[in-house]
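Missing here: one protein chain of the complex. Every other protein chain is in place.
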Amino acid sequence: MLSPVNVSLESLNLVTLAPMLIAVVGALSILVIDFFKSNLDKTLYVMVSLLFLLLDLGAVIDSAGFFMENGTMLGFFDVMLIDGLAILSQIIIVGASMLFIPLALTSKRFHEFSYPEFFALFLFMIAGFQFMVASDSLILIFIGLETASLALYTLIALHNRSKSFEAAVKYFTMGALAAGFYAMGSMIFYAITGSVEINQIAAVLQADNYSNIGYVLIAVVFMLASFGFKLSLVPFHTWTPDVYEGSSAALAGYMSIVPKIAGFIVVMRLFEFLIHSGVIWLEVVLYASVVITMTAANIWALVQSDVKRMLAYSSISHAGFVMAAILIGTTQSNSALFLYWIVFAFTNLGAFTMLWVSRAKNLPAGQSSDHSFEKFSGMIHTAPMTATVMGLFMLSLAGLPPFGVFWGKIYMIGSAVSAGYTVLALIMALNSAIAGYYYIKLIVYMFMKDPVNPGDYMINASNSLKTIIGVAVIFTIFSIVAINPLLEVITAFVYNSGY
Amino acid sequence: MEMLLYTALFSPLVGSLFAALFSTSKKTLIAGVIPSALLFLSFISSAILLTHVLNGETVQVEMMTWMATGNLYIPFGFAVDQVSVTMMMVVTIVSTVVHVYAIGYMDHDAGFNRFFAWLSAFVFSMLILVMSDNFAGLFIGWEGVGLCSWGLIGFWFHKEVATWAANEAFIMNRIADLAMLIGIFLVYWNTGTLQYTEAFAAMPYLDHSIVVMMGVFLFIGAMGKSAQFPLHTWLADAMEGPTPVSALIHAATMVTAGVYLVVRANPMYDLIPEVGIFIASLGAFVAMFAATMALVNRDMKRIIAYSTLSQLGYMFVAAGLGAYWVALFHLMAHAFFKALLFLGAGNVMHAMDDELDPFKMGGLKKSMKWTWIMMTLASVALAGIYPLAGFFSKDLILEVAFVEHHYILYTVLLLTAGLTAFYSFRLVALIFHGEERHLEHGFHPHEAYKFMLWFMAPLGVLAVIAGMVFKSPYFEMVTQLLPRTEYHIHNPVVFWIMTIGTQVFVIAAIAYAYSKYKNAKIDKKTEEGFFYQVLFNQYYIPQFYEEFFVKPYRELSSILWKQVDMKIVDASVDGIANIFYKTGVNTRGMSSGNLSTNLKWMVVGLVILLALAVVFAVIVQNGDAVISVLHDLGAI
Amino acid sequence: MMEIGLSHYLILTTILFSIGLVGVMRRKNLLMLFFATEILLNSVNIGFAAISYYIGDFTGQMFAFFIIAIAASEVAVGLGLLIVWFKRTGNIDLDSMISMKG
Amino acid sequence: MLEHILSILIFFPALAGALGFIVNKNSMRAYGVTVGAIEFALSLWLWFSYDSGVSGMQFMESVSIIPAFGITYLLGIDGISLFIIIMASFFTMIGIASLSPTKNEKNLIITLLFLQMTMIGVFAALDAIIFYVFWELSLVPMLYIIGAWGGPKRIYASVKFFLYTFTGSLVMLVGMLFMAYFYHQATGQWSFSILEWYRLILPETYQLWLFVAFFFGFAIKVPMFPFHTWLPYAHGQAPTIGSVILAAVLLKMGTYAFIRFSLPLFPDASVFFMIPIAVISIIMIIYTAMVAYAQEDIKQVVAYSSVSHMGVIVLGTFALNVEGITGSVFLMIAHGIVSGALFLLVGVIYDRRHTKLMSEFGGLAKVMPNYAIIFGMMMMASVGMPLTINFVGEFLSLLGFYQQSHMLTLLAGTAIIVGAIYMLAAYKKAFFGEITNEANRNLPDVNKRELGALIPLVIIMVWLGVYPKPVLEPINNSVESIVQLMHDKAITPAAKAAIPDVSKPKPVIQRAPAHAAAKHTSAHEGGH
Partner (left out) sequence: MFEAIAFYTFSFLTILMFSITVMTSQALYALTAMAAGMIFISAFFFMLSADFLGAIQIIVYTGAVMALYAFGMMFFDTTREVKEKIQNKNIVFVLGTMVALLVVAIFMAPVVSENIHALYPIQEGLGNTEQVGIVLFTKYLIPFELAAIMLLSAMISGIVLAGKKMDNSLTLMADEEIELMQEANEKVNS
């Protein structure tokens, strides 16, 4: 017979759920507002979203406090897992979202921001990502992933022009395939361990001493393929440039940060024990994919004629670079991942925002894409400040000291060095050199060529966009001051989470 | 004393700087007069210093530190001793004369001021060279005179040949200077110092081979400056400079720096007699070699230049054989009469509008009496006729060779003495005697300014008396520092036979030259002969250098730049960059934009990973079996 | 062979999954492509149910349950995109979507 | 103020540059000169306050920035860096002062001021990462200067310059991270402080690899053969001011870094690589001199001559004894002065004729006598005439290396020959002969602005050639301590033998003792 299920509220550990709940409530309240009164201005939704995100961030930071005291928290029948990784990644996710959402306040009107559904879906998506990072159950990860992804596809399509539909369809279709891979991978893990929780899987595999190596490997293969898509590792990356080009620059920038950090967290949870299991295969395959992703993406970025596509490839390359952290698998490298991603987030968001402010409704005359290099020709003469800021972001992305990404880069390469991955460290360094070329290319256009079409560059700018750029600039330049506190916090969180 | 030393040393510098102030402005007489006066001051100081030295007082001062690092310590140190004071006297006398002479000679030249700046700078460098008490200071002067020589040879920089000759002289000297530098390094690392006294004091304790190396390298340095074979070609080409320059630099002073160096380094060369023999042999060879080229040359200044070269060979024979004081003595005497000869040639050139071919002259004694007298005097002195200077200095070298039992050297030198007399008087005969051929060419010769002649007079006097009067006091003085060896042929019969024989031989040569060239008959047959052509073309050595060094260097440079640097080194750098770019261009099709392809790529990735996984799994699970299978296949 | 074990189901899963893959790669029509993605997810469901049965654990069924939910959501969003695309361009052929490449 | 003078020196120009955005275009030059003069005055004050008797670091500043990773804002100078810093501020000042009217003058001056910050930063940094920060940052203003104000191929040249050096320095960065890692292994602490690293004695194999890693960064910067090909392009295309700064200061970063990093950190590797590097240096000297001889563009001649001279500097550095290293440091300054001046001079003629091809000139000595004189003096300095600044450095460098290898020094010594060949040939082509090109007939001679830049250089060139002591002495003291450090750290017998022990008394050479000793003391008194 059925016995009554007694569950005490404390054991649920509600605090673990609070941040996501806030985001969901926020989304719902936006829908409710819209239900009562439609045709409200986007500024309202932006601010409401921002407020909920603020609360969300507060809740995350609150749970960070709990984490520092009590260590890793489990909640809701151990489905929720709040450890340092979850907290750090949620901070990045929510923080980046907060930087992103004001980008809706453009001076030109764009389709997506005119509708409250956009903001509701946006918050749902954030909740999805948060669930994804705050769990080690493959089921919840899957649902979180799909919640976020489905919302994201829609957000892309909402830009409402043919390129964005094309982008959304491509992303969606490949995402569906990746979901299939994910399901298959989970199934195999389940087959060999009888569990879909990563901790449990790890425990069983270790107890078995990886006797079912064949099963383990193909499970890993399917997972790698699935997350290879999410993190755009070569050859699963092909959607990235198209999707970035098709979406609005703001969203593209967002996509280069948030979905990927969520993906990294899952990959880290899943692969960390596998890397340390002594399965050489995984190391070799990860090594290869890291190197290929970094290098190939860089090489393709070299030949782009559109800045946004170039930045898309550059994001792929950066993701490959960061993927090395998973391969290296030390506390230092995992901390480096977070550090890198934080500094990268500011810079990359800044760079994409710079594209966003220059976005005209229609294609610039005589150009086939929104942000072709020609558009930036001679900007130093027409818009010196803008050119300087853009140049700054490019230099930072190139890893030029003392700008943001550099610190992430040296800490990452440093971790490779410390773990004995000498050749990898060299490859990482040399890839930065290749990358230098295409970042410099934009600088060359802006600073060294003569203007071709003197137009208002800041056509789409508004004060809030400028503020976001200002924040990104300040962080990028003065990141040197922030690195130490960041590093200390990150290392503490990562270390205490056992990674 | 110190004051005198500094006066002697720095007044030419002051003069040079003074003239340099006007270097870009129009001719100002004062720019010539002041340096000349300052040089005279320098001469007076040197003379006073000479009196001190004659009394046995030498001066050594250290002005200031130049370089000091590690164990190296190089000061600006100057010494006035018996050797350097000799050189100082020679330099100051000749240069004073030349300066004054040049005021007249350069009268109409646009670069008058600049000329004096260079010329005084040269004197300063030369004085540094001779007065320095260490190798580094010597090197400063060494390079300084090279620089000034460059500036003065190329003085008429609008002339292509002049600038070419200047560069040639500079570069050739540089080649030798490298050896000199290496010699200096050797001295430093083996003795720990560059001061002459200390270094020489340490040398007897060194490994013999090291000393040999020092001697050789330093001598190669000397060879460059003194234009010894095979670095001799620049000297003849250097005649493109104004004649006072030739007189001062390329006859009296700079070219003798090599001899000075060997004399200065006598404690070292005494340790390595084998190098000395080499020096002497080379000297004898050059004496002969240069004299032969002088025989047929048709350029007045070049003839004198070859003569200089020949005489330098004499000096090296003496120095190489250890007769340092003899070498120095000949250096001094030679400076006087050779400078005189050049200045006379300058007068002739002036008169002939810079014509240099003596075959176009003739009979000039009518219009240029004084010049004729002085040039004849100088030629007689050069030929070594008693009682002029050459007799006492040059024939002494023959005696040295004889006494030291180097009979081959002796024979060569003796023959050369004959040749010397021949070509000297060939020149005199062609210029001053015979018909006035120059009239055919439309020249209207005139005698030089009076003051120029007046100032040449001291040289003439010195050319006459230097040997006879100075020899014994000089010997007494200089042998306080140099080995006091007297070279006497003790058998009086041999002595007289030799002395008289030599005189007769030389006079015969003079007579033959005079008779042959009085009328400037050109013997076509001889001229077309092989030997004549070889000599006339300077043994084809300049052509050889041009073909085998200059051209290949130029071409190789061009190849290195255009082929190696641009097409290999740079192209490979760009090539590496291009590999990446081309790869990008060729593979960007992977993102074809077609969703179907994208999906296929994902599956391809999956398949690759799966294949790797299966292979790995099979290997792990059937490790032993796989290995044995591979073993059977002979793969392992 | 007659004893049906877990492997049988897993192999069936694989075969169906591969059919789904073939469909995904082969189809140029967007709607038909969505069918193939459904096949992918459903094939995995068989595997989950089988594992769940053979190891006597309930989790597999739960996973399958959620996969069905996910599949349903994907259909909703996918069809939404499909409609928009069709409205805008008048066809749903993949080969028409090549405005962005490189 | 004195305790923060290095920070002030570094950041003052940058701050001034940032404020310069506000200054009106027309007054920008005056502003730039003022800032440059203040900076130069500050650097002179630095020299004045520098205690030349002390061999170690002075004016140290230390602020921990990223203690978690051992990165400290650590500054300090010794005799080696002091003069390069002074030179950097000096050249920026006269560079701005001598600037011929250009478009976007304001941007150029601001860029120069930023460049100055990075240059001084490189030479003052004692923390590897801070060093690296400035090292890399210096590329950016230079990229802009070449790319925006350069010749027709400026973009190619600037990008090549940037990427080439960037690549090299990234390899170096990996080396630095390794170094920090080894330090971490040895002490349990992260540190990038060079002074801390000095205390580390590494096994030889590690030294070799790290040496190679650092070498890439430095060699490309120097630039050493075969990594030199960016330089002719950069110089050929750069505007005058760019070439001047590049030649005078930026190239010195590489050779300076050899002395600051490679030698003391890896003494055994330095000895191991001494001969190969010497061979490369000799190739640099001879090969690039020959290439310079073949050039048609006078600026390229000077550019290649830079490479050739840098060869002597590297050779002197790898003499690994006090004489050689002191010589090479001095030669860095000398080469800075001389090649800087030569580039300024080329700029003078370029401003007038807008061409640098020697075939376009000829007989310039007649129309521009003052110009010819100054050019001639600088040329003679460049070929190493004694009593000019170059000679001191070249002499000491070669002298130093002679201790290590006789043959190689002989080959390297050909520098004085081949150098003369291309320089004299170029001078002859441009200045001598008749005026063949009518366009040259009425060229104005150097004007006051140009003289204002050139005369100080001439004065320095002669002054330090005649009396190098004020510069040589501080350098010598610092170099002695570095050589001593290397000797003490060396582990292989070969290295112990090759690196002299400075602390030991001067090797006694057999000679008449009383005489020599007496002489020597008196000599020293004379020197002071």
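A, B, C and D label the chains in the order they appear, each numbered from 1.
Quick note on the criterion: contacts are C-beta pairs under 8 Å (C-beta built on N, C-alpha and C of every residue); 3 or more make two chains touch, one makes a residue touch a chain.
Since the model is a prediction, treat every value here as computed from it, not as a measurement.
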(message) Using the touch definition given at the top, which of the shown chains does the missing chain touch?
(response) A, B, C
(message) For the chain left out of this view, which of A:V48, A:I143, A:A179 or A:A425 touches it?
(response) A:I143
(message) Can you say which of A:V204, A:I292 or A:A482 touches the chain missing from this structure?
(response) A:V204
(request) Identify the residues of subunit A touching the omitted chain, counting contacts across the whole complex. (result) 2, 5, 7, 17, 24, 27, 31, 39, 76-77, 79-80, 108-112, 114-115, 117, 120-121, 124-125, 127-128, 131, 135, 137, 139-140, 143-144, 146-147, 150-151, 153-154, 157-161, 164, 191-195, 200, 203-204, 207-208, 211-212, 214-215, 217-218, 361-362
(message) Residue by residue, what part of subunit B touches the chain that was omitted?
(response) 600, 603-604, 606-607, 610-611, 613-614, 617
(message) Suppose we count only contacts with the excluded chain; which residues of subunit C make the list?
(response) 1-12, 14-23, 25-29, 31-32, 34-36, 38-39, 42, 45-46, 49-50, 52-53, 55-59, 61-62, 64-66, 68-77, 79-84, 86-87, 92-93, 95
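Note that in this section only the chains that are shown with their structure count from here on.
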(request) Please report how many Å separate the Cα centroid of subunit B from that of subunit D, as a whole number. (result) 34
(message) Rounded to a whole Å, what is the gap between the Cα centroids of subunit A and subunit B?
(response) 76
(request) Could you tell me which residues belong to subunit B and also touch two or more other chains? (result) 577, 588, 591, 593, 595, 599, 603
(message) Two-or-more-chain contact residues of subunit A, please, as numbers and ranges.
(response) 169-170, 173, 177, 241-242, 300, 303, 437
(message) Which stretch or stretches of subunit B touch subunit A in the complex?
(response) 577, 580-581, 583-585, 587-588, 590-591, 593, 595, 597-599, 601-606, 609-610, 612-614, 616-618, 620-621
(message) Please output the residues of subunit C touching subunit B within their complex, sorted ascending.
(response) 21, 24-25, 27-28, 94-95, 97-102
(request) Enumerate the contact residues on subunit A facing subunit B in the complex. (result) 169-170, 173-174, 177-178, 181, 213-214, 217-218, 220-222, 224-225, 228-229, 234-236, 238-239, 241-242, 280-281, 284-285, 296, 298-303, 434, 437
